[in-house]
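Below is one structure, written out as structure tokens, with a few remarks after it.
Only one protein chain is missing from this complex, and each of the others stays in its spot.
Order of writing sets the chain letters: A, B and C. Residues in each chain are counted from 1.
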Amino acid sequence: MEKKGEENLPQGPLANLNEEYISVRSAQGRRVLFYPFALTFIIMLGVWVVLSGKFDPFHLSLGLISCAIVSYLSCDLLFPSPKIKGLLRQWARFIRYVPWLMVEIIKANLHVTYLVFHPRMMELIDPKIVKFRSKLQSDLALVTFANSITLTPGTITVDVSIDGDFKVHAIDKASGDPLPGAMEANIAKAFGEV
Amino acid sequence: MDIIVCLFLFAGLFFFTGGAVGILRFPDFYCRLHPAGKLDTLGLLLALIGLALFNLHHFSLGTLLTSAKIILIVVFVFLASPTATHAIVDAGVRAGLAPWTKGEKRR
Amino acid sequence: MKIIGLIIAVLTGALLIYGTVDFPGWADPASPASTHLSPHFIEKTMEETSVPNIVTAVLADYRSYDTMFETTVIFSGGVVCFILLRIFRRKEPEDRLYRHVLTGATIRVKEGGKIPPDSDDFERIDTLWTPHDLIIKTVCRLLIPFIQLFGLYVIAHGHHSPGGGFQGGVILGASIMLLAISQDLRTAVQRMREKVDALLSPTGVFIYAGTGALCLLLGLNFMDYSALASVLYVDPVTARSHGILIVEIGVGVAVMATIIWIYNNLSSAGKYDEGL
Partner (left out) sequence: MDNVFLYSGLYLAFLMLLSLYRPLFGPTVVDRMIGVNAIGSKTTVLLILIGLIFHRVEMFVDIALAYAMLNFLAVLAASRYFQKRKGLYDEAM
């Protein structure tokens, strides 16, 4: 389902929404569009080669058939909107975000491990719920942000609303305060929403 | 080579230990999710990277692909584990489970 | 009535236990199975069927008659769930709830009120209450195609890896169930309609039995896949290997459809409106 911000809301009556708003819901009169199909097919083929590890013609043809079946069944799950322009650049930016996330994750884990093994752990932790509003727009950016929060310093996403309202459970003061902070900026950069 | 593999594996086991102990020690449901959601994920990442490296000992296309498959598991878990954590915490919130605050008795 | 059932169950159990007394000892090397059957399977499987995984060969070739009826049992399980649980005639609930997709507002439609059913802007939600969870929805949306591909891989590589029709079918079914869990049952049913389920489930059994019957028609025994050599234009050994693959596909289709069918009926108590 496509999430649209305030400024993207259609001005006219709701009836003349176009196919930008195609949702997963509309599977009934589903059209299989070419570009999503082709992209899904290529990705699936790559995964198949890793999974299969056999390169004789028989298994490769089985792979082609399987990839076609999967792409036909669920290419609109992987690419719900038919717009795929600039997708490659976005993925490249996203891959640059991953190392930063890994460093953060390791720092977070050392912190939590320190808490776990601390003998007076009960005095150190001070759980509370932090609320804030994120400026991120698209679904994927919001979900990446939420999952990154869950993986990093002592915080777990409790709830995300469709407008970007976050509720986060932080285990102590030090981990809850810096939100949203640098992570949101990095994700905004990764998804081109600066 | 073996030393690097052991280093990774033991680091992973260390984080797994932290996760298991944390699940036991923390005072309430929300706090217990922190070790369960984070430490287990990182422990799995480190342990599986170590094992994938060890698998490359006899280098060939087959072992390379097997290692790639192990990395595929890591990627899958990194997508799935925060989501599962979120699903559990969501269930807790909807049920109206109040978070533990400082000074209360542990549950 | 309950006591009679208990007596019957206990009697049956006692009879079964009595029957096992005559079996050869546990892992007895001198038992007939270990002296004749197992060595034959271990030594000859590769040259007779060219399948490296002996378990697959035994399951789908040497003992294929057994496996065919296992598939049939699964199919009948689906049919039983359908017959017992499915409710066809029910009153439409008086109020229907819709969610406006773009804003997340919930709208209650009284009886008689109309919202265009094919609109993308409103989605039907349950009267009980369906959580709208962005994270779970999006992540599951991204993961489902890969899970489906993995299921197909497991079916196709039953010859070389631990897998085959049953396991792959379960994984394929699980992917559709994941859709039903992460969004709701209606979405999953729209993607995999009840009719399709009900047709695919016997189709799988039919593929299995039909392969066997084809062998019979081609002049060899039931389920002797080497008869397929003349149809597939390969030598008899490869034909047995391919025959196993066809049978595995049949099993996979049957298991997948049946599992989804059972899940749909169980989770919505046969009403097909509100999922888990």
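Quick notes on this one:
Here, a contact is a pair of C-beta atoms (placed from the backbone, for glycine too) under 8 Å apart; a residue touches a chain by one contact, two chains touch by 3 or more.
A quick note: this is a predicted structure, and the numbers were derived from the prediction, not measured.
When the full complex is examined, the chain removed from view is found to touch B, C.
When you scan C:L152, C:A174, C:C215 or C:A254 for touch with the missing chain, the hit is C:A174.
When the whole complex is considered, the residue among C:G78, C:P145 or C:G163 that touches the unshown chain is C:G163.
The chain not shown here touches chain C at positions 128-129, 131, 136, 140, 143, 147, 150, 154, 161-163, 167, 171, 174, 177-178, 181-182, 276. Considering the complete assembly, chain B touches the hidden chain via residues 2, 5-6, 9, 12-13, 16-17, 19-21, 23-24, 29, 32-33, 36, 40-41, 43-44, 47-48, 51, 54-55, 62, 66, 69-70, 72-73, 76-77, 80-81, 83-85, 87-88, 90-92, 94-97, 107.
Quick note on the criterion: only the chains that are shown with their structure count from here on.
Between A-C and B-C, more C-beta contact pairs are found at A-C. Centre-to-centre separation between chain A and chain B, using Cα means, comes to 19 Å. Taking the mean of the C-alpha atoms as each chain's centre, chain B and chain C sit 31 Å apart. Across the assembly, chain A contributes 47, 51, 146-147, 157 as residues in contact with two or more other chains.
The residues of chain C that reach two or more other chains are 135, 139, 142, 146, listed in rising order. Those residues of chain A that touch chain C in the complex are listed here as 1, 3-4, 9, 14-15, 17, 21-29, 40, 44, 47-48, 51-52, 54, 59, 62-63, 66-67, 69-71, 73-75, 77-78, 80, 139-140, 142-143, 146-147, 157, 160-163.
Interface of chain B with chain A (complex): residues 14-15, 18, 21-22, 25-28, 30-31, 33-35, 37-39, 41-42, 61-62, 65-66, 68-69, 72, 78-79, 82-83, 85-86, 89-90, 93, 99-102, 106. Touching chain A in their complex are the following residues of chain C: 101-104, 118-121, 123, 132, 134-135, 137-139, 141-142, 144-146, 148-150, 152-153, 156-157, 160, 179, 183, 187, 190-191.
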